[in-house]
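With one protein chain held back, the other chains of the complex are shown just where they sit.
Take a look at subunit A:
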């Protein structure tokens, strides 16, 4: 298989690697980069378990009570971060909408939404 060379920034580090251009990003990150926190739940872009974003670090402490099985959690964390980076004062409705691309079968979303609200409030208060 022909390889291509790509340059990018992964979790804050500049990386140059050769990669199989036919590989899905989820497989590239899991297999080539060892990033197994990127989860595959459906393979068709419906469940959001494989959510990724490119830079920065995620807000995590607010999620302590929201975790059950944990398979959707890394994807949820990044969707929340992506939203709050873009819209630090997101309303509850905007949070629900932003999180609706990530499926969770355990929690009923209640504590996940609360966690994002907490993250928003903490960040807004300059304590993050």
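In this section, a contact is a pair of C-beta atoms (placed from the backbone, for glycine too) under 8 Å apart; a residue touches a chain by one contact, two chains touch by 3 or more; residues count from 1.
Quick note on the criterion: contacts and distances are computed from a predicted model.
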Exercise. What does the UniProt entry say the missing chain is called, choosing from "Xanthine dehydrogenase family protein", "Ribonuclease inhibitor", "Phosphate transport system permease protein PstA" or "SigE family RNA polymerase sigma factor"?
Worked result: "Xanthine dehydrogenase family protein"
Exercise. So that we can see where the missing chain sits, which residues of subunit A does it touch?
Worked result: 30, 35-44, 46-47, 49, 60, 63-74, 77, 95-97, 99-113
